[in-house]
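Worksheet: one structure, shown below.
Note that one protein chain is taken out, while the other chains of the complex remain in position.
Chain nomenclature is as follows: A and B, assigned in order of appearance, with residue numbering initiated at 1 for each chain independently.
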Amino acid sequence: MGWLKKPASDTQLTHGDRLWLYVVAAIIMLLLVIPTLIVIPMSFSASQYLEFPPETWSMRWYDVYLESPKWMRATVTSMQVGVLTMLLATPVGTMAAYALFVSGHRAARALFMFLITPMIVPVILIAIGTFYAYGRIGLNNTITGLVLAHSVLAAPLVMIVITSALRNYDLNQERVARSLGATRLKAFFVITLPQIKFSLVTAALLSFLTSFDEVIIAIFVSGGTNATLTKHMFAALRDFIDPTIAAISTIMILVSTTLLLATQFLGAKQK
Amino acid sequence: MNSTTDSDMGSGLLNETLLRRQEKREQRALLSLALPSLLAVIAIIVIPVGWLFYLSFIGDNGQLSLEHYQKMIEYKSYLRTFTTTFQVSLLTTLLCILIGYPLAYFLAILPARVAGFFMLAVLLPFWTSLLVRTYAWLVLLQKNGILNDFGMAAGLWDEPLKLVHNLTGTLIGMAHIMLPFLVLPLYGSMRKIERDMMHAAANLGASPIQAFWKVYFPLSLSGMVAGSLIVFVLCLGFYVTPAVLGGGRVVMVATQITAILENQYNWGAASALGVVLLVATLIILFVASKVLKLDAALFGKH
Partner (left out) sequence: MQSNADTQPSEKPTALPIRIQSLTKKYGKFYALDSVDLDIKSGEFLTLLGPSGSGKTTLLMAIAGFNRPDAGSIRFGDDEMILTPPHKRNVGMVFQSYALFPHMTVAENVAFPLKLRGVSAEESAERVDEALTTVQLASLGARGIEELSGGQRQRVALARAFVFRPRILLMDEPLSALDKKLREQMQIELKHLHEQLGVTTVYVTHDQREALTMSDRIAVINHGKLAQVDTPHAIYNRPANAFVADFIGESTMLPLTRNGSGQLSFAGNLISHDPVSAGDYSLVIRPERLSVIRETVSDPQQTLVFSGTIREFVFQGDTAFALASISDRHDVSFRFATDSASSENSLRPGDPVSLGLNRSDVIIIPRGEVQ
């Protein structure tokens, strides 16, 4: 193969010299992707046990999922909480990111670090802390309580995405708009916002996913009719391997892959 | 407006007080945009965690006491939990470096567009629910799971290997989940290394291997340290994967906390453990932030 002898870098190496690296990288990438996707074919198995490849195919486990009031109820809850978290965390995080980025105040940096602490504090601590505090004010097992906690987890991600978008943006545009007669608010909405809208959508999707996939807080704080999908899944995993989980997992993979591709597409468009 | 100059003359410098007042007003308006965020963090993080902090110092008799912390020193089970947590975190981090470095390097030498495609291999798991991935590993690694079937069919081993519900399974699952946290900042720092550096090294007489170890590797170190730190800190508080793949044999701090709450409903003991976890995390991050710029690493993520 002539390709192996072609130079691979600007410094003396050929693709042949680097073959080992390509092989290692390929194996690692397969190891990353396959375990994520393996549940998809398995979810279509007709067997009681998980098999790969399935001997007979069926939609049996999807039917179980769709016909179970428990799973349906949990799915609705997770969707509700995810959407509400997105609607809360995105504007709140964006406002904070914008304010701290523009202000240039001495305290802005410290405040930013403080506002992203939810990323640093171990989630288990937030989970038992909110569980305890919610117990005092009756927020356990409520949608409100879960949305609040998930929004606090998601807002730092929004802040980071929006801050980095603002860094790549020429704030002079907002200044010029103001010198041309726009108020600060108008300059933000007419000039800045349209140019960071893709980052905004990315931030919103991330917020949704953060909530939709969140397990630990959900285990503690959600329950009863407001238990989330992840709470039920976690309970099922600890007890026995239920093929219904494979079907649900497949649906969740589908959701996150769609959202991931959407952000990648938006990211390319932003440039 | 016209009279402001004259009315302000008394205060020393021209318009000084008016300008200062306006500056303050504007800063206040701007910072008030961060207020909802601030209140949310206070309500959901500061107050509840502070509460736990307080609870950790309340003994079983309802008096202020250090008994929960004393138990940690006295009881062997606590020591085992701490050792396991540290061991698992460290091994996961090392595993991630071992696997993540070649992958990040591979991605970094590709043209940006092609790298973007292969990056999906890192991002796809990153975006997939960790519960789903943990489940997938459970299915793959169990006694009559795919890996054992494959290994025995290929004649690699005869008896089913015990790959899950133990440390091995936990490490495999955690490394898989943590890998993106290492690869993304590492890749970011590798991309920043200018090609001219490698040209210069070659020009000065370094072989490709020498150039890598003397120039490229040291320059990629900041990303690697930042990534490793994120992985290590996240591992410390990890709950789901060890709970499922460890099968009760790998008891980390987070698992212990829930066990205490579930079995004894002892808030003081659980809180004390949580406080230790938080303090350990903060100390590591504080020390690290003195050594390297942490926010750069955090922002490199997206």
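General observations
One rule holds in what follows: a residue touches a chain if its C-beta (ideal position, glycine included) is under 8 Å from a C-beta of that chain, and two chains touch if they have at least 3 such contacts.
Predicted model only: the values in this text are computed from it and were never measured.
Across A:Val23, A:Ala107 or A:Val176, the residue that sits in touch with the chain not pictured is A:Val176. The set of chain A residues touching the chain not shown comprises 170, 172-173, 175-184, 186-187, 191, 194-195.
Although one chain is hidden here, its contacts on chain B can still be listed: residues 1-2, 4-5, 12-16, 18-20, 22-23, 26.
The working rule: only the chains that are shown with their structure count from here on.
Separation between the centroids of chain A and chain B, computed from CA atoms only, is 15 Å.
Residues of chain A touching chain B in their complex: 8-13, 17, 21-22, 24-25, 28-29, 31-33, 35-36, 38-39, 42, 49-50, 52, 92-93, 95-96, 98-100, 102-103, 105, 107-108, 111, 113-126, 128-130, 132-133, 148-149, 151-152, 155, 159-161, 163-164, 202, 209, 212-213, 215-216, 230, 233-234, 237-238, 241, 245-246, 249, 252-253, 256-257, 259-260, 264, 268.
Listing the residues of chain B that touch chain A in their complex gives 27, 30-34, 36-38, 40-41, 43-45, 47-49, 51-52, 55, 99, 102-103, 105-107, 109, 116, 118, 120-125, 127-140, 142, 144-146, 149, 176, 179, 195, 198-199, 201-202, 207-208, 211, 233, 236-237, 239-240, 243-244, 253-254, 257-258, 261, 267, 270-271, 274, 277-278, 281-282, 285, 295, 298-299, 301-302.
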